[in-house]
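Every protein chain of the complex appears in place save one, which is left out.
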Amino acid sequence: MNIVIHGCGGRMGRILTEMIFEENEHKVLCGIDIECIGDLPYPIYRDFTFVTKKVDVVIDFSNPTAIKGLLGWCILHGTPVVIATTGLGPEEHRIIQEAAKQIPIFQSANMSLGINALCKAISLISSILCGEFETGIFEIHHKNKKDSPSGTAYLLEDSLKNCTAKITALRIGAVPGEHTVYFAGSDEVLTLTHTAYSRKIFARGALRAASFIINSKPGLYDMNDLNDL
Amino acid sequence: MNIVIHGCGGRMGRILTEMIFEENEHKVLCGIDIECIGDLPYPIYRDFTFVTKKVDVVIDFSNPTAIKGLLGWCILHGTPVVIATTGLGPEEHRIIQEAAKQIPIFQSANMSLGINALCKAISLISSILCGEFETGIFEIHHKNKKDSPSGTAYLLEDSLKNCTAKITALRIGAVPGEHTVYFAGSDEVLTLTHTAYSRKIFARGALRAASFIINSKPGLYDMNDLNDL
Amino acid sequence: MNIVIHGCGGRMGRILTEMIFEENEHKVLCGIDIECIGDLPYPIYRDFTFVTKKVDVVIDFSNPTAIKGLLGWCILHGTPVVIATTGLGPEEHRIIQEAAKQIPIFQSANMSLGINALCKAISLISSILCGEFETGIFEIHHKNKKDSPSGTAYLLEDSLKNCTAKITALRIGAVPGEHTVYFAGSDEVLTLTHTAYSRKIFARGALRAASFIINSKPGLYDMNDLNDL
Partner (left out) sequence: MNIVIHGCGGRMGRILTEMIFEENEHKVLCGIDIECIGDLPYPIYRDFTFVTKKVDVVIDFSNPTAIKGLLGWCILHGTPVVIATTGLGPEEHRIIQEAAKQIPIFQSANMSLGINALCKAISLISSILCGEFETGIFEIHHKNKKDSPSGTAYLLEDSLKNCTAKITALRIGAVPGEHTVYFAGSDEVLTLTHTAYSRKIFARGALRAASFIINSKPGLYDMNDLNDL
């Protein structure tokens, strides 16, 4: 794949860059970043106007405010896009849904295989236990994480059937991300925890999503589509 | 229900007794126990020959060696039975399967709702993740537990799809029972833990199973049948 | 010991009652409870005016508003008292300190051996790691718990040296109480968790404290004094 990395200068953009160059399967045509830092092994542009080559897919690890401009360019060029940026609000989700009528878009608040298996598991467990059991969510991230609770915590909450969960969050140290879902019954508790050891899992998931989306019809896709493969 | 408790003098027999008398919904006709301790609020007999009244269901919390005699009597009288005894071997399972051709039998190595939801969850997760992830099981119980690994650990192992798990066990203090299943991938780990706070969950599950089995046809039933209700 | 249980009709009062009668070492002279429920195996009075016998120690599992009246009576009769009621505010702590000039008072937000060993451990760990590591506290209790965060969470926070901790709390199901302290460094995390399997640990601790306080001089004592024995 010929990839453009949107938000190439941020933490996730750099991890994705490193992974692509290590695996040496795909090519990064260029990166887009408002701050042209220049220490990455491909051309970096301030915006999409400088992109002239044929792009197979854009992978986005930027920030919510940049989504609108990104989608405008992708629609104009019919380019599939993977949106891995977190902290999206209702307005961004509306824009994404609108754009997905014209181009294939893959969007998830969490690109890891583990979190997505966890979503399916808690959907199943809650359908069995809720009623008799109560549910709660707890998540820990590094102190620089901007959104709290995390988008992943909301993704987990959305997976619950027949019940709601209170979400609590802690921001300390350099923890890449730990999410726990509790099901508390009378005299027994189920505790399901996902521990991220490295942000590489999000880069790996974004690449997997890119391989999927380049062959898809216009529409909005998420991890559920990926796992069915 | 008119219940006979098989193994009434053991730890679980006593917890079940207390629960039935507290809830005051069902009646214990008598208890069977090789050691007639006499401090329980119903007649206790050394064996079934003394049982003359109409029994709706036998709940068994005895030990593996007593299963054969129990089933002989139940078949003779067409009495449904809930087998909650743990540590059964292949021979006991064979006898149970044979008896289930004639009477309704409910058997599970773990009667709790939580463990059974966990079994279904890990079945689902392993079908998604195994291949890329590796699996392990760890369990802790009080030091008086005779079987190690626990029957519940094997129940969890049997639920895994597409993979096997190494089981490790620790026996310390008075821990009622904690089971953990790990799914370890590249840079991420899913950890699913069931914590029993009290053995009451096994008594409650056995009563629930009894309510189910008294209206069932001959056959062998387990928690999967119960959850479908 | 001849014991008066203050708050005998509440959950902890009943657990303490059961433990004392099971162990059969000490005697409950009477219980004090504003709601005279009458199903306990000793006389229950609405207040202390009915207590006429010689009392060795009062064990208090009532509520913060009842502390003042309790201490007034104890001072008048020179009776040692164990205050195990949780959710005390600054005003109650002031009253307790004042009363401790005249009578021996044992007070702790958590009577369990485990929590108190944990307090000492995190005091030690924080003195080594804080500076390079960050700290957070998370606690789970049953949904009927009135104070949030728990008094125990504050007790843990007070034990930290050279750092402060953000406290987060979840209230679900019937969880007796779980407290976790995190120390998050660069690429490593220490997690220390205390799990209460039953409220009996608080009753047991209160009895242990009572045995200690009946032989003490006037003053304010806590778990640190107990562990030094």
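First chain written, first letter: the chains are A, B and C, and each begins at residue 1.
Please note the rule applied: a residue touches a chain if its C-beta (ideal position, glycine included) is under 8 Å from a C-beta of that chain, and two chains touch if they have at least 3 such contacts.
Quick caveat: nothing in here was measured; it's all calculated off a predicted structure.
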Inset, instruction - Have a look at C:Q102, C:S198 or C:S211 and name the one touching the chain we're not showing. - result: C:S198
Legend entry - Absent chain, residues of chain A that touch it: 174-176, 195, 197-198
Legend entry - Where the unshown chain meets chain B, residue by residue: 133-136, 138, 140, 143, 166, 168-175, 182, 184-187, 189
Legend entry - chain C residues that touch the omitted chain in the full complex: 112-114, 116-118, 120-122, 124-125, 128-129, 132-133, 183, 185-198, 200-201, 204, 227
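Methods note: only the chains that are shown with their structure count from here on.
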Legend entry - Cα-centroid distance, chain B relative to chain C, in whole angstrom: 37
Legend entry - CA centroid of chain A to CA centroid of chain C, Å: 46
Inset, instruction - Note the residues in chain B that touch 2 or more other chains, in rising order. - result: 195, 197-198
